[in-house]
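A single protein chain has been omitted from the complex, and every remaining protein chain is retained in its original position.
Labels A and B are assigned to the chains in the order they are written; within every chain, residues are numbered from 1.
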Amino acid sequence: MTQFRRRDFLKSSAAAALAGSSTFGALGRAFAADPVNFFAWSAGVDQVKAHVSAFEAKTGIKVSYGNAPWAQYRDTLVTKFVGKAPLDTLWVSDAWLPEWAEAGWLAPIDGYPQLTKYNSDVDDFSTKSMMWKGKQYGLTYYTDYMAFFYDEGMLQKAGIGAPPKTWDEVVQQSLKIKKAGLSEYPLMLSMARETWLIEFLSSLVFSHGGRFVDDAGAAVMQDKKKGAHEALTWIVNAVQKHKIVSPACVEIGELNGLKSFTSGQHAFAMLGRYRVRTLNDPKQSSIAGRVKQAMMPAGPNGKHATVGWNRFYGLTTAAAKDKAKAADTVKLIEWFGGKADGQYAFQKLMFLDVGSGFATKPLFKDPDIIKAYNQYSDIKMYEAQQKLAQKKDVVSPWFGEWDEVNGTAFQAAVIGKASVEDALKRSADTWNKLRRRA
Amino acid sequence: MFFSSIIFLVYVLAPVAWLLSSSFQGEAEITSRPPHWIPHQPTLENFEAIFQAREKKVTYETRRAGDPATGGYIPSTARNLIPSMWNSLVVAVAVVILNLVVGVPAAYAMAKIRFIGRSTSIYFMLTTRVIPDIALVVPFFLFIRTFGLLDHLGSLVITYLAITVPFSIFILVSYFESLPDELDKAARVDGCSRLQTLTRVYVPLAMPALVAVVLFTFLSSWNEFLLALMFTQTPASQTMPIVVASFASDFTISFAFINAAGVLAVIPPVLMAIIFERYIVSGLTAGAVKG
Partner (left out) sequence: MSIRAGALRGVFGAPVSRYDQASAMWLLAPMLGVLLVVAVFPVLYSFWISLFDLRLTRPHRVPFVWFENYQEIFQDELFWQSVWRTTSFTLICVAAIMVIALAMALLLNEEFRGRRFLSAMLLVPWAIPYVANGLMWKWIYDSGYGALNGLLFQLDFIDKYMVWLGDQHKTLWLIANAFIWKEVPLATILVLVGLKSIPADLYSAARVDGANTWRRFVHITLPALRPSFMLVVIYETMMAIRHFDLFFILTEGGPAEASHVLAWHVYVETFRKLSFGTGSALAYIMALVTFFLAFWLIRTLGRKL
């Protein structure tokens, strides 16, 4: 080893220091915030990029588009807001609207008639989910609900003619499939603590005829009749007693669950309805062509209800403060959430490419859409289930904080660390405490 | 001896070897059960994806239909990996330089000069290292945020000093103490000031310790995660651990790609450690038998 030369060391460190300081300087100047900063989760990335390119070509306004995984989206955005990262428009979930509006991060769009004029073409429940304290906070990006899918091929192999109508039938059919050696854990249920979890839990609770919170806003989840008790007991039994759901479900996020289902390891899965496009695409799924949607199974006291959600384009207060920036951002919001060149282009693009649902009423009559959907699923089933979709009942300014505790509590029950009663009590106590404090 | 060496090597290297092997496997192969310990069809596609990830303009014609969830998805953040390594490098070098500038004089003073407050300084310096990083993040975050300095690499550099300076000084003080005092007196007799004694006499002698400090400081800075997570918001200023961590939490990405990113993240520090290996032991050894 040659002798380490002090002079060389000093020389190179001086060079590095200079390089470093000029980088620091450049960084300081970099945030001049000229482009419109658009942040979304990583769905339809290429579709968004393509639409952004068209926007830039048409208007000459530069757009800086970034995305993050949906599973950590809320945490990522909260850190961005708190860290005052440059952000002008973004996708928001209905569940976070009260929290983000109260924190002063989102601005209402009521003052922009070029956006509110689209409300007449949108489903009423969708517009309502973008409103908080009488003000509207965005244009709808997409609306959808939690669906129940089954692998028809696997069911037939097990000698089952029709999909299950109740959660009890799910257990029976799963046991049969398990015994036939076709799948070790026939029901794919994702219980990882991520942004999706509340949607999965809500659909289970609603289909059992229960609720987390009553109309007055008080916690009822711990109630044995009206609450989440039945639903959680069913999940716990499914994992521990019947063993039809993998104990690794607390580790499996929605994406891994999707991958697992598409590789043919399960007979049933609970996934967002829009996933059916991927499930039946031979390029992306090894069970393509066999996946069908069934009505959400009902609990003994429930009906085929499910949870519906709405995601929308929000406008940040930071953007709204600067008139020029606000004008550019509103144009981008209109291009995506409203009409682009006179067409609901983006909504249609997302539906045809990725299968995402929409709340824009005219598109339901679009022949391309009808034809495309019927290639991989049943549009009648789509509408029938959508009619029974319920809005999440836990949307509130403290939703984020409560969601963490609730998710952990449910997980604790599933892995047997806590009893169902204790878990729900913890969740209810936290809800009440947060409600009192607000 | 041979047997224990084998166990030693397996314990130390096996996980890394698996990381390496996984990075050369294609998407389909990496999901085999049981896993292929040595790739049957080695491929460079994961590394290509990282090096070739460029911002390509996507239009209606060139878009990829279908959901990224089901495979072969290279995230758009892939192109951030190489620039983030550059950020990490800039920060690490700055931290190393500052450590030397701040630490060497202080260590010399504490080791060789008798002055009032000497033991206090030593205890003070040691106790500051005891503060956990998370206890630093909270106040720093609020403070830096108020001044709008989030996302500035400079704020990372300053905060990293908190976690590197105490240990650097500790190493240097130990080593300086092991160097003979007579040199100091001799230099003073010759008319050198304290500072000159330091730079002309002790620093050349303390090379091993200096290299050890450079290495420790560089690695601490390169590997630091929590502070960088909180203080960098945009890809322009993110350091390597943040980008790599973002891959890990994104399930749309194939495992093979994540492993390839891991390999790239690992190469610079490992190379540095191996090259300077001999200095580490001698740098930490103060006045011990030559090994």
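FYI, contacts are C-beta pairs under 8 Å (C-beta built on N, C-alpha and C of every residue); 3 or more make two chains touch, one makes a residue touch a chain.
Nothing here was measured: the structure is a model prediction, and the numbers come from that model.
> Which of these touches the unseen chain: A:G104, A:G217 or A:G289?
Of all options in A:G104, A:G217 or A:G289, contact with the hidden chain holds for A:G104.
> Tell me where the left-out chain touches chain A, residue by residue.
75, 78-79, 82, 99, 102-104, 184, 192-193, 246-252, 256, 260, 397, 400-401, 404, 408-409, 411-412, 414-415, 417-418
> At which residues does chain B meet the chain that is not included here?
Touch with the absent chain occurs at residues 1, 4-5, 8-9, 11-13, 15-16, 18-19, 22, 30-35, 98, 101-103, 105-106, 108-110, 113-116, 118-119, 121-125, 127-143, 158-159, 161-162, 165-166, 169, 173-174, 177-178, 193-195, 198, 219, 222-223, 225-226, 229-230, 240-241, 244-245, 247-248, 255, 258-259, 261-262, 265-266, 269-270, 272-274, 277, 280-281, 284-289, 291.
Here is the rule we go by: only the chains that are shown with their structure count from here on.
> In their shared complex, at which residues does chain B touch chain A?
Contact set of chain B toward chain A: 57-60, 62-71, 75-76, 90, 93-94, 96-97, 141, 145, 148, 150-154, 203-204, 207, 211, 230, 233-237, 246, 249-252, 278.
> Taking the complex as given, what residues does chain A use to touch chain B?
So the residues of chain A touching chain B come out as 1, 4, 6, 13, 16-17, 19-20, 23-24, 27-28, 30-31, 42-47, 49-51, 53-54, 66-69, 71-72, 79-80, 82-86, 253, 255-256, 258-259, 262, 275, 277-278, 281, 283-285, 349, 352-355.
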